[in-house]
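Every protein chain except one is present and positioned as in the full complex.
Lettered A, B, C and D in written order, each chain numbered from 1.
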Amino acid sequence: MSSGRLQLRKTMDKLSKAVFFLATSFGIIALAILLYNIISQGIGWLDWQFLTSFPSRFPEKAGVKPALIGSLWVIGFTAPVAFVVGLGTALYLEEYAQKGRFSRLIQININNLAGVPSIVFGILGLGLFVKNLGLGRSILSAALTMALLILPIIVVASQEALRSVPQHLRNASYALGATKWQTIWRVVLPAAFPSILTGVILAVSRAIGETAPLVVVGAVGFMSFVPNSPFDLFTVLPIQIFHWTARPQEEFRYIAAAAIMVLLAVLFTLNALAVYLRNKYQKRF
Amino acid sequence: MSIIEVTDLNLFYGERQALFNVNISIEDKSITALIGPSGCGKSTFLRTLNRMNDMIPGVTITGTVEVAGNNIYEDNIDVEVLRKNIGMVFQQPNPFPKSIYDNIAFGPRLHGITNRSELDGIVETSLKAAVLWDEVKDVLKKPAYSLSGGQQQRLCIARALAVNPQILLMDEPTSALDPISTAKIEELLVELKKKYTIVIVTHNMQQAARISGVTAFFLNGYLIESGETDKIFTAPNDPRTEDYITGRFG
Amino acid sequence: MSIIEVTDLNLFYGERQALFNVNISIEDKSITALIGPSGCGKSTFLRTLNRMNDMIPGVTITGTVEVAGNNIYEDNIDVEVLRKNIGMVFQQPNPFPKSIYDNIAFGPRLHGITNRSELDGIVETSLKAAVLWDEVKDVLKKPAYSLSGGQQQRLCIARALAVNPQILLMDEPTSALDPISTAKIEELLVELKKKYTIVIVTHNMQQAARISGVTAFFLNGYLIESGETDKIFTAPNDPRTEDYITGRFG
Amino acid sequence: GCGSANKPAEQGNNKPAAEAPKLSGTIKADGSSTVGPITEAVAEEFKKANPGVQVTVGISGTGGGFKKFTAGETDINDASRKIKDAEKKAAEEKKIEYIELEIAKDGIAVVVNKENTFVDKLTVAELKKIWEPDSKVKKWSEVRPGWPDQEIKLYGPGTDSGTFDYFTEAINGKEKASRKDYTASEDDNTLVKGVSGDKGGLGYFGYAYYEENKDKLKLVPIDNGDGKALAPNIGNIKDGTYKPLSRPLFIYVSKASLQRPEVKAFIKFYIENAPKLVKEVGYVPLDEPKYKELLTKIQ
């Protein structure tokens, strides 16, 4: 145990802190550059008129109203459905199911669905919700499709969260005569809640930025009215952004940037509540 | 009258047998001490009495455990009622990551008590019974994790008392406590004995001698012998019991 | 010769003061027992000796702790070296989620030992020293969590011994152990005292009396008195010490 | 010209406005992403005059659009090519009758890097030599003797786009017959980036994308074999003299839908305003008389 080795360990320790910090900065810097790019292009175009207008062939008159409202509609259905089904699946697998073939089958399924490209979910949504269930090319079809798409993220994150709740906490609850569900509801879920929320944040983030499956399910590219029921036709922000960036005129790229700012603002607002709750509930054992 | 009657109990962790053919009957309104070297199966046995072993995957059990005349391993037994009436304090303190107050109120709330002043009363009574009230009465809203180890253990005792059980299983409840708190808990147990049946695992021979009416000695998964505490400590039947008890002072 | 010299030590958890003006000097190659009621600051004090309190956010410290003549709270102190040389066993067993073998080998590996047979040797010696070898020698590759509570605690003692420290801090190391294991650990400590300095928190008065040369009594964050164990147990200076010690039997 | 193109648009604006309260309902258009912007522009203007009518424009590509159109899901299909036989059959099976309206023209621009000084024009034969399926051309010198020994880097649209189909048909003589080792991208703006970033670059895409990026690209005049090399512009795309790389854009309207007053009003409005709106979104309108013909076609 030479002091040389100790010196090395100390140096490694110092170095590692720097390395870990730099790695963290990598993500932050990437985000900063991205945001700078977006904001510097879009900021001049983002105003109240932009939020409240319909799309137009004139960039200065164009707005994101139907896309913004469409996105809110879709996510408003997607998030709760995916949350309930995802958490339910995780609870079943971690707390109820026997660790046997059946739960392994579900597990493989979930991991596998995580890797299925989003467009294939679109094809499924088209066949299942639009055609077979007769929901049509509607907000509801889109939301359910999206819910299936983000389900694996929520399930996997929730499973890990449930798994990390120490067994002795469950024991304490059972010993007081709690039923399984009482134990889950009052002890396990509160302790697992922060990490479950991380899954929700990541999943909702994904849902709100997706384009391809919604195109297949039937989001339109242009509409000059706003949907006002879950059975209406709709469009969403990413599709609007996609179409604007494909236009030849440069100005459309700027309003696309402005629309991206709107999308990120929506995302961050939606996440804020989850982040707040996560910070509130997070405890170290 | 015996309230717990264990017959031919065997327990396996997967392939590995941890309890061998245990037979014991436990008197109502008494304190029974379980003693024996580390790893001999005391905690395992204790957990069979309120079916906490159900929680451990791979555990299989043969034989019967009758509580108040019913075999608790029968299929149609309501384990929640069983566990509510058989309180348990674990070897290691395991408070919930909640406030001190919410830890105690947890059980009563489970069983339907929501009235605030009633809860307040239960919290106070239970904390006083576990000799913790004075230390925490001003910080009831603080997280239970900021308590010292011994305080956490007393909190867990208070939590078990708060649901008002009829039988109390305690796995070395005072091993993390100082003598004064220990003495107070012992006093409490002696007091509780009037109404409740208590089964306690302890490594502390004096404790067993001081408070228990019956002592059971475990070794390698076998119940070597059980009987009146006085007798076990002075004239045990089995030489191994004698070895163990005197080993302490040897 | 004193190896640890604590002067005017105050410790705060955030706003709340947990140690008040503690002054004590601890002899080299001796066993010092820390006693006192639950929550009085024994664990807190113990952790100040190897700066484990650094890990808890919001802890502030005033005063000095000198180990072998150096104030360990100075900026340029190498805490890793300090902690390697000052082993610690905690109040609750905390094995790593690794195999038994890897738990023991963890420390030696940290400090550069990679040779397999050398590690094997250390693992065996340490487990033997902690009176655990016979029970686990065939299952060294099994997860440490499958051990009973007492076995886990002995594993943690073995783990601390494996890095060959000069000072050992022990926080109620035997509170989860049965009398036989306890007696063996005590023997071990008496043996170790020849080479090492040991500071031990205990709730067991007899244990303090049996093994320690010096006993220090804490109350509400104050070091009430410290001195030769015989004296503390027979003729303490402070009435509160007397109350506490006799309270045990009162 | 511009002035006259505005006139019908204004008429179109005013007249339905008076009738507006009568019209309501939803009109669904879908199809080509090339034509989509025109239909969107029309829908935008139409809405001002007829707030009661809701128009949606989907952009699932010409083929995707026809799939919905021939299943009776949409009223109008935007198309950057003519309907194909299989699609006709599908429509027949579902008893969907339709009319085809050519509403604009689009040119395909061939461009090279701004720093390319030697390319003055390309003949159709040379383009074919570069792009034909088994083409081995790797260097500019292999295209025309005297050009430098510089590597040629090819950029083109994704193989499922109308532009690709049209270009391969026009240059290589058969739809989708093309060399494969070129750099393809789905997005024309991305192709602009490619050619403008690559000294040896050569690419083709919609004329509008050249218009908007004039400063970054060099337009290549195309020699149709008659010795006259023409660089595309509004004029020669419109009158068809920019050959062979100008293509027609269509909308298909379901006859059944056309029975609905709001659809009829919309299509009428579409044709009347096309001259102005087509230009505004970057394409080339047809000659005035052609639109007159279309108007009679929907009566």
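Keep in mind that, in the parts below, a contact is a pair of C-beta atoms (placed from the backbone, for glycine too) under 8 Å apart; a residue touches a chain by one contact, two chains touch by 3 or more.
Just so it is clear, contacts and distances are computed from a predicted model.
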The complex lacks one chain in this depiction; which UniProt name from "Heme exporter protein B", "Nitrogen regulatory protein P-II", "Phosphoribosylformylglycinamidine synthase subunit PurQ" or "Phosphate transport system permease protein" does that chain carry?
"Phosphate transport system permease protein"
Missing chain -> touching shown chains A, B, C, D
Tell me which residue among C:E5, C:E27, C:E66 or C:E80 touches the hidden chain in the full complex.
C:E80
Out of A:P55, A:G70 or A:G199, which is the one that touches the chain we can't see?
A:G199
Chain B, residues in touch with the chain not shown (by the definition above):
3, 67-70, 72, 76-78, 81-82, 85-86, 125, 164-167, 195
Hidden partner sits against chain D at residues 32, 60-64, 66-67, 80-81, 84, 86-87, 133, 153, 155, 158-162, 165, 168, 174-178, 180, 182-187, 190, 193-194, 197-198
Quickly run down the residues of chain A that touch the omitted chain.
9-10, 12-13, 16-17, 19-21, 23-24, 26-28, 30-31, 33-34, 37-38, 84-89, 91-93, 96-97, 104-124, 127-128, 148, 151-153, 155-157, 159-161, 163-166, 179-181, 194-195, 198-199, 201-202, 204-206, 208-209, 211-212, 215-216, 237-238, 241-242, 245, 260, 263-264, 267-268, 271-272, 275, 279, 282, 284-285
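What we mean here is this: only the chains that are shown with their structure count from here on.
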Which two chains have the most contacts between them?
B-C
Closest chain to global C-alpha mean, per-chain Cα centroids
A
What's the distance between the Cα centroids of chain A and chain B, rounded to whole Å?
46
Counting only residues that touch at least two other chains, what does the list for chain D look like?
none
Chain pairs that touch, as defined at the top of this document
A-B, A-C, A-D, B-C
Sort out for me which residues of chain B touch chain C in the complex.
35-40, 43, 91-93, 135, 146-151, 154, 172, 175-183, 203-205, 244, 247-248, 250
Per the touch rule, the chain B residues reaching chain A in their complex are 50, 52, 55, 57, 80-85, 87-88, 90, 92, 94-98, 106-107, 109-111, 143, 145, 156, 159-160, 163
If we count contacts the way the header does, which residues on chain D are in touch with chain A in the complex?
26, 28, 30, 33, 36-37, 39-41, 43-44, 47, 54-60, 73, 187-189, 206, 208-209, 211-213, 277, 280-282
